[in-house]
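As you look at this complex, bear in mind that one protein chain is not there, while each of the others sits in place.
Going by the order they are written in, the chains are A, B and C; count residues from 1 in each one.
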Amino acid sequence: MAYNRCIGTRYCANNCPVKVRRFNYFNYNAEVGVGYGVEAFPSAIEKANRKLQALVLNPEVTVRGRGVMEKCTYCVQRVEKAKIHARKEGRKIEDGDVITACQAACSTNAIDFGNISDEESVVAKKHADTRAYGMLEQLNIKPRTMYLARVRNPHPRLKTTQQIEDLATIEAHHGHGGHGEGDGHDEHAADAHGEAAHNDSAHSDEHHGEEQHAE
Amino acid sequence: MSLAIPNGLDNTVERPGERAPLVLGNTNYHDITESVCQVAERKPSAGWVGGFLVAFALLQMLGLLIVYLIYTGVGVWGNRAPIFWGWPIVNFVFWVGIGHAGTLISAILYLFRQEWRTSINRAAEAMTIFAVACAGTFPGIHVGRAWLAFWLAPYPSLNLWMWPQFRSPLLWDVFAVSTYGTVSLLFWYMGMVPDLATFRDRSKNKYRRMIYGLLCLGWSGSSRHWMRYEKAYAILAALAAPLVLSVHTIVSFDFAVSQVPGWHTTIFPPYFVAGAIFSGFAMVLTLMIPARSMLNLEKLITIRHLENMCKIILATGSLVGLAYGTEFFIAWYGQVPAEQFAFINRAFGPYWWAYWTMVSCNVISPQLFWFKKCRTTPWIIVVVCIFVNIGMWFERFVITITSLSRDYLPSAWAYFSPTWVDWGMLIGSFGLFFTLFLLFCRTLPVINMAEVKSSLAKQHHMAHAAAEHGEAEH
Amino acid sequence: MSDTNSEKIVHGMMAEFTTVDTLLSACRRIRDAGYTKTDAYTPFPVHGIDKALGIKPTILPWICFFAGLTGTCIALTMEIWMNGVDYKYIISGKPFISLPAFIPVAFELTILLASFGAFFGMWALNGLPRFSNPMFTDPRFDRATDDRFFLYIDAKDERYDAAGVRSLLTDTGSDYVSEVLEDNTPKEIPRPIFVIWGVAVAASVIPLLCVLLMRVTNSSQPRFHIFMDMDFSPAKDAQQVTSLFADNRAMRPDVPGTVARGQLIGSLDVMTGIDVDSLQAMNAPQAQRLVAAFMQDDQAAIADEVTDVAKAEDDKETPSVMDTTPWVTENPMTVDSELMARGQQQFGIYCSVCHGMDGKGNGLVNQRAQEKGFDTWVPPSNMHQDTLYSDKYPDGKLFSTISNGIRKMPGYAGQIKVEDRWAIVAYVRALQKSQNATMDLIPEGRKEEVKSAVDAAQKELQRQADEAAKAAAAREQK
Partner (left out) sequence: MIMERFLFPRWTNPFLLVLGAAIGGGGLFAAAMGGLLTDPVTLNIGYQPTQPVPFSHAIHAGQLKLDCRYCHNTVFDASHAAVPPTATCINCHSPKNEAGQTSLAAVQADSLNLKPIHESWKSGKSMQWIRIHNLPEFVYFNHSAHVNSGVSCVSCHGRIDQMEKVYQHEELSMAWCIGCHQNPNEHLRPKEFVTKLDWEPSDDFWKEHYDVANQEEFALKVREEESINPQRHCAVCHR
């Protein structure tokens, strides 16, 4: 999101199939003085209510004004910082360079973040996992965020015939097109990234066997 | 010089080998001038003054609400995730639809040589302009930062050096609606120039004469001018005809190009255009029927005109009904679960009331026009047309809001409820429309005198020729 | 009719008709009579009159066609250039030059420009707007837009002759034939209009001059923000002020008693240049004070603990703390060419300003201070004295001097990173060595190279000295 370029038609939000976008309908920073009238002068910011300021707004991202769309940016400030850091050191982004805020906060380490165009990275490997699936993939929206399906009935000898067949189809499918996502991002090679999360909610084939969390 | 048409003749009856007259009464050219000019020249009636005051008050309310909106933020509307487009867009599409009839009557009926258009085209065109003005208001104020809406224009900014995104249907929409507004305005104005010259030449007052003189650009009625004028008019009609079809097509792209279930359908362009013509004609009739009696124009806008328009309403209304059916068929036939759900949800989901209001107003009520009695009785026409207007507003409501409120993920479903600002702006937009329309009635020629005279001349010529023919036979 | 009328210019002759048919037959008659500069004025377009008068078809359709074509070209060029060439941006995987997506705008602009062509072209070809027209002089002509039809023969016509035309027109059945005369309204454009225009043009120069002045001069006023959205952020950036903290600084110092992650370089020994374990054994209270000061991030206290210079100078009997402290004697960094380069660079930035690039204590700041003769200035030390060599002045002590200053030299701990200070130490050692180095110290392979470089440098120095001497001699002579 380039917040400063957004004029707020909200068309993107309508079209977002997963409805993750939110809109700044009002000026939620009025308290700290960033308004659209006389209050907008910087000197008044200091005089204004300090409540929000005490929450320590992140200086590395734009504090959104009124009338702009809002979206998770995959912590672009951290991504850019890591990219610049890696550039100074003359190397490529590696696993662990970018820790997104959600990843840092996740108490069960369920989130991985990294460079999906680097086949050796953890996320790329998890994207290639047979358990990996994207939300609403059938719409051809090519999500970069992937989830991992539950692990069920791990012992081969306990698998039902149905499960073995299913697994065979899934594996065949991944063998063909599983690595496609990274290819379109040459220009953004360094920031191509993705997530892989262990998902503990039900996937499509609810009726197959036991469920087990992959911790 | 009068024509031998008895006063009060029923011109809705077709006699073989003979054209029914389009102008009634003992009419000559001067009578036409008189009956049209009296509308603007006499003192305003109490009804006009009252109507204008009400409309103007509503316009003020719209203005104040816009100020409030821009000062506070677009959250004053009922738009909430996931319904990011609410009433403003419903109103926009509704008004754009209304704005189709005028240019359609002027352009397409002109190209098809439908003489009966001459009495109604001016007012219908004016209505088009005013409806487009109402429509243009909404997307302008709908964006979150209205003061930056000029970023949509492809102007060279020395500061940013950024260009708009031509692959987005929203930008097509900007171009379509602004082009449509501009061309309609040119078309309307150009058609009015000879009549403005008539107004000039009848002016008793120096300033009136000066103002109309300026507006009519020194029109003298020279045959050379008329020839180029007619050519230009024909060309503009030929250009406006595809334009009028394209506008609602492109507006429908805003929806059809997206991937919201219920929006993403290829039927939208023709369906929107049919709906637009339908609602536009309904609005023209809603206005014309009271206006013709209040402004004493019954001889010029005859029952035959009304009947013809009713036939078009019947046709387009049935087309719209067909489109509703087709949507359901395609949803079933396409076998996309999300799409199927969207349509079942429309008819039987939480907005069932809106859907069935739409269907009954748009598809069922115009079926009355199969009966000649209904299409020739003005009050029945008005009632049906008001229902059609309501129905067409609900059509846009159903498309925009039911589709958005329930799309792919049930975790992101919601129910829309409008705020008082939504209501105020809908009503205020009618204030804008009627203020402009009432001003138009008082200051500009409401009927295209030159064209009516021209068709009268043709009638006369034909009558003359028939008489001569008859004489020769005897 | 007054006398003035006879002097008026006669434009032509017009005749009034009441029906289309009489007009048309009159038109045919005058056409057949050979008149070409003729025209008819009617309240509505009369069909067949172009033939009756012999009017040629218009070129308007061509104007429209080319205007429309221009519209298409402008739209496509604009879209292709803007989205496909000048600023490429990936939008949902669509190609940069996406013709289907470009069609709607191209279509709309085609229609728009073609309509402009038809509209403006028509007025231009008609010579309109034209407000003053001799035809309007006659009040009877007002009915030309109502229900009367006028035929007009221009006086410029070759066959025009007033009496003949009048009789011809009367002959066609017109009951009103009249000469079209110039009206007597003023012909000259009123002077005030030009005055107003002139004033407007003159006034428009003022904004132009203002803008040009803005372009060439500096201003103490910051840039004007037209739309302030998000230009000023309530989030605090580095080095901004805030009312939230007593010291008004938005940047916060480290929490006392902690070392931020990633900020501990090596060990305390590396950070201070002191062998802290030995110090603990020798002078436990001092060691504790030092560590405490370090943990509090109290630069002044650290400096006090490390370099109690005043005490050392006043009390010559007790040995200075500087001498008794167990300094780190070996540079803890890996000394390699990279570190040396780093040291040289950092020395160049921070040290050379006073100590000079060669470390002899005569940097540009010193030179200027000496020149101006400030009594508060103390010349920096020459690093090439044996008391500063590593045997008497251990690396740790040099590090500590850089960090905390000594005597009148300020400490640079705040400006130079720990690793860089050690790099400077390494470089200073090399610099010291270089001054008294002999050829024996140079590896065999590079002796030649160094020798020639030294020779060249000496020659250059000699040349500079000679030049300086010459210049001095010249000055003296003057």
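Heads up, the rule we're going with is that a residue touches a chain if its C-beta (ideal position, glycine included) is under 8 Å from a C-beta of that chain, and two chains touch if they have at least 3 such contacts.
Treat the numbers as computed from the prediction; the structure is a model and nothing was measured.
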| item | value |
| --- | --- |
| Contact set of the excluded chain (shown chains only) | A, B, C |
| Options C:N218, C:T334 or C:T438, residue touching the unrepresented chain | C:N218 |
| Touch criterion as defined above, residue of C:T376, C:T438 or C:Q477 at the omitted chain | C:T376 |
| Candidates C:L181, C:M230 or C:L388 - the one touching the absent chain | C:M230 |
| Residues belonging to chain B that touch the chain removed from view | 157-162, 206, 209-210, 213, 218 |
| Interface with the undisplayed chain - residues on chain C | 87, 89, 129-132, 136-137, 139, 182-183, 185-190, 193, 197, 200, 204, 207-208, 211, 214-215, 217-225, 230-233, 235, 237-239, 241, 247-249, 345, 348-350, 353, 364-365, 368-369, 372, 374, 376-380, 405, 408-410, 412, 414-416 |
| Sites on chain A contacted by the missing partner chain, in the whole complex | 1-5, 60-63, 73, 76-77, 79-80, 84, 87-88, 90, 187-188, 191 |
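Convention: only the chains that are shown with their structure count from here on.
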| item | value |
| --- | --- |
| Pair of chains joined by the greatest number of C-beta pairs in contact | B-C |
| Centroid spacing, where centroids are CA-atom means, of chain B and chain C in whole angstrom | 47 |
| Overlap residues in chain B, where contacts from two or more other chains coincide | 145, 148, 162, 168 |
| Shared interface positions of chain C, touching two or more other chains | 229 |
| Partner chain C, residues of chain B touching it in the complex | 1, 28-30, 33, 145, 147-148, 154, 161-169, 171-172, 175-176, 179, 182-183, 186-187, 190, 194, 197-198, 200-202, 213-214, 217-232, 235-236, 239-240, 242-243, 246, 250, 253, 449-451, 453-454, 457, 461 |
| Of all residues in chain C, those that touch chain B in their complex | 18-20, 39-46, 49-50, 53, 55, 58, 60-61, 64, 68, 78-79, 82-83, 86-87, 89, 91, 94, 98, 101-102, 104-105, 107-109, 111-112, 114-116, 118-119, 121-123, 125-126, 128-133, 135-136, 142-147, 150, 227, 229 |
| Chain A - residues contacting chain C, complex | 3-4, 29, 32-34, 36, 40-42, 45-46, 50, 52-54, 56-59, 61-68, 184, 187 |
